[in-house]
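A single structure is presented below for examination.
What you see is the complex with one protein chain gone and the rest in place.
And now, chain A:
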Amino acid sequence: MSKTTMQQELKERLDYDELMNCMRCGFCLPSCPTYTQTDLNEPASPRGRIALMKGVVDGLIEPDEDFEKQLNLCLGCRACEPVCPSGVKYGHLLEEARDVLAQRKKYSLPVKVLRRVVFDELFPKKDRMRRLNGLIWAYQKSGLQGVTQKTGVLKVISRNLAEMESILPDIPSPKQMKNRPIEVRANGEVKKKVAFFSGCLMDTMFMKTNDASIELLQLAGCDVWIPETQNCCGALHAHSGEKEQAKRLAKRNIEAFEMEGVDYIISNAGGCGALLVEYDHLLKDEPEWKERSRKFVEKMKDISEVLVELEFHKKDLSLLPQTITYQDSCHLRNVMGTSGAPRQLLKAIKGVTYKEMKGADQCCGSAGVYNLVQQDMSMQILDDKMRHAKETEAQTIVTANPGCLLQMKLGVKRKGLDHKVKAVHIVDVLLEAVH
């Protein structure tokens, strides 16, 4: 795609009203990690990036390499959205622009094959995901990296892989993975009927966490249904310029969850949840999906919200005395609007001293595959994060999303704190506390 056609494409795809909606007040600037990490460089801010997109659409600048780099440097954490009084949907603009840029890429043959395998064969198909182990997953991530960065790829991969490998959880055996029931009953009185979104990564590498989630829901009084035909949420696709595939996955999920009498659809990964809760936006150009996606979206909730609603925090929860801190999942906080519930649950555990970490609401630098494709910025952010985590003197860092969890583990290891501090998903903490 030439620069002119790309400009044309951006002009057609970017919502001009949304670009105009930014009144350039700058209120979002202090919340943007890339702005603060670059000595307050305007192009690396949300206001700057919106202006750059508008500048391209208006024909003031060309969509050159700097433009692309700047969009890639964005974490996509969407911390700029809840603080924007004008309600600019930055995430939607970014996603659209990135999709256009990705279309333009001329990939080499091996990368093309890899992309097809990853995006079309692997993530969408659960059986195949199940057959993979964590190591392959890591390579898969690096495969994505090869896609996004042209040079110096191998060096970077090898630098990070060793560290990554060592923090991956034990992978359940294929047999364990196959034996999940489709429906389980509430313990005691049935308060709600819910459907559980199991996700692809969560259901392979983090299967134990999924099992824990289902158990918690049962304990809280939910009949839980785990639709068999569900698949990957499509977040990775949507954020990597594979929007069409993301839409296909979305439709399959909507179909899979269309069941009468379900109160909520529950996710336990902020990264997935945030896309699921925006399926209506993803499918906005397809009127026949409008009603169906609306219904789906209305029912989407993060597990912590449902647990609080069902008063799980009033149960007898206890752990050995320890200090716990919570790192927000950006997408859970900024897109799904969930930040109070996880804290409320953690504070309710006896024996736990909850300590808020400075900047807990800021991205940890994991951001999907960001920690591999933008390693320097990611590690800069992570090291800051670990400094703040250390200040809390917490023995346990709790998160609510697999990407964040791995990043926290990586951070702990980088700081040499792995004997003193552990990083855990919130549902695993809660299950331990209730037993």
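One rule holds for everything that comes next: a contact is a pair of C-beta atoms (placed from the backbone, for glycine too) under 8 Å apart; a residue touches a chain by one contact, two chains touch by 3 or more; residues count from 1.
Keep in mind that, in the parts below, contacts and distances are computed from a predicted model.
Note on the omitted subunit: UniProt lists it as "Glycolate oxidase", one of the names in "ChsH2 C-terminal OB-fold domain-containing protein", "ABC transporter permease", "Glycolate oxidase" or "Nitrate reductase-like protein NarX".
Of the options A:Asp39, A:Glu189 or A:Asp316, the residue whose C-beta touches the omitted chain is A:Asp39. Across A:Asn21, A:Ser318 or A:Thr353, the single residue that touches the chain missing here is A:Asn21.
From the options A:Leu14, A:Leu29 or A:Ala360, the residue with contact to the unseen chain in the full assembly is A:Leu29. The omitted chain makes contact with chain A at the following residues, 17, 20-27, 29-30, 39-43, 45, 48, 51-52, 55, 60-62, 64, 66-67, 70, 84-87.
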